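All protein chains of the complex are present and in place, except for one that has been dropped.
Showing chain A:
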């Protein structure tokens, strides 16, 4: 096992070197670097004749589909503008329906995804939109109001970084016009590519943002550390440290539903349909991201919409009553949804003042879903779901005490995030260990056999291991862990997690097998074998070489060369007639 781990580490080191080499070979074109970070920047304005309309897109060569444009336009403005005077920030997520990505970009993205923690991988099918909306009185406008949004679109879930970025760009743009977007894009086009593991300095608008791009091992089950947040410098100083690319203020966002935090964790973990109703898109998107993050480092695998409107192209699909509610999380502000989504099993209502900690006695019981008829309903969680795990009173007490004593939000936040991380880890730990036990042993990797693969996941076998070495080892929580596991196994979160682990492990096994093959004495083996076996080996070698290109495996060129040479020397050792056939 140890030597297997060592081999895997060595492999990772080699992957890094390969990527560096690739970096040097590929010439950099204008917008290449920009495209690694953002898809484009849109400006959405309120047109008196058309309503919300796309004023312009930067870079101008980016083509969005009509569907995307429509979604972006509606999602870039609050659903009801009345309450949003001044500047408002929020974000959204839409399905991507346009455009082929060029090969060059795709290779980079794959490389990034391979080395990135799953929750920070690029989204292949969606775009995130980061909105800065301004609504102010403007006498020069016929309507009397200035209403405009700047939207950054990206495939990367860097919620925190891009929220800060649009906050830097948008106000300056409102002040100075289109050239500012041009200049800002140019700044971004000078950024280094986001390479997992690197600390980067990103020049933008006269300041430099410093970010650390987490690598795969940085955010994972087993790594307990939560980053202690660095104190950010004020803007305008030469260097601003952005403490996290993606973290949202979990405590702040979930405070109104804190007594139900474990129940919500179970719902998110098992991909239950969940709708968050709030007074403004800023609040719903904070809450939706915080919910998704409760199961970090596990990735939430189904769709989620931090802000969703009745104009969304998926509105019908998601609200239909002809089938059950989809396993998604939606954030909505339009009162209309209170009716449309009445049949949803779990509803989270967040009130106007997110700070008001609820009356303790009443807040502790989840409410029946039927009681939510209007938007005036009280904040809380409306569900009939019963948690599998018993409530952890300690964390509730600790957080409540923090509220009483006005403990700083950052401390409360770290406490809550740590609690959730440990909960998720306790849950996932048995699974991780079980999956490891499905791995073949290093000594079973033979160059003469097929590359070994991960054994199949057996639910019952796994649950038997839980009896003696389950979450009870790391978590004090009592409850029906087994039923929670069973529910989890039916969810997309489990499917996604397992598929990911399986692919990862199988690829590593494939690499180890390739290595064994390249180090084996092929000719000697052939000398002792029948001709059919030798031919079979040649075919297998070719298959492996094919694997390397097709799966874009991170392999040293020397290894490929060695395999090629090995194949050729075997062929040369064969009788001439056979050689002729194989050389074709």
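The rule is simple: a contact is a pair of C-beta atoms (placed from the backbone, for glycine too) under 8 Å apart; a residue touches a chain by one contact, two chains touch by 3 or more; residues count from 1.
The rule is simple: contacts and distances are computed from a predicted model.
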| item | value |
| --- | --- |
| Name per UniProt, for the chain absent here [options: "Ras-related protein Rab-14", "DNA replication complex GINS protein PSF1", "Cytoplasmic tRNA 2-thiolation protein 2" or "Mitochondrial inner membrane protease subunit 2"] | "Ras-related protein Rab-14" |
| Of A:92, A:132 or A:191, the residue in touch with the unshown chain | A:191 |
| Residue of A:212, A:260 or A:544 in touch with the missing chain, whole complex considered | A:212 |
| Residue in contact with the excluded chain [from A:29, A:85, A:125 or A:239] | A:239 |
| Residue in contact with the excluded chain [from A:32, A:182 or A:480] | A:182 |
| Interface with the undisplayed chain - residues on chain A | 9, 172, 175-177, 179-180, 182-184, 186-187, 190-192, 195, 197-203, 205-208, 210, 212, 214-215, 217-219, 223-225, 227-231, 233-234, 236-239, 241, 243 |
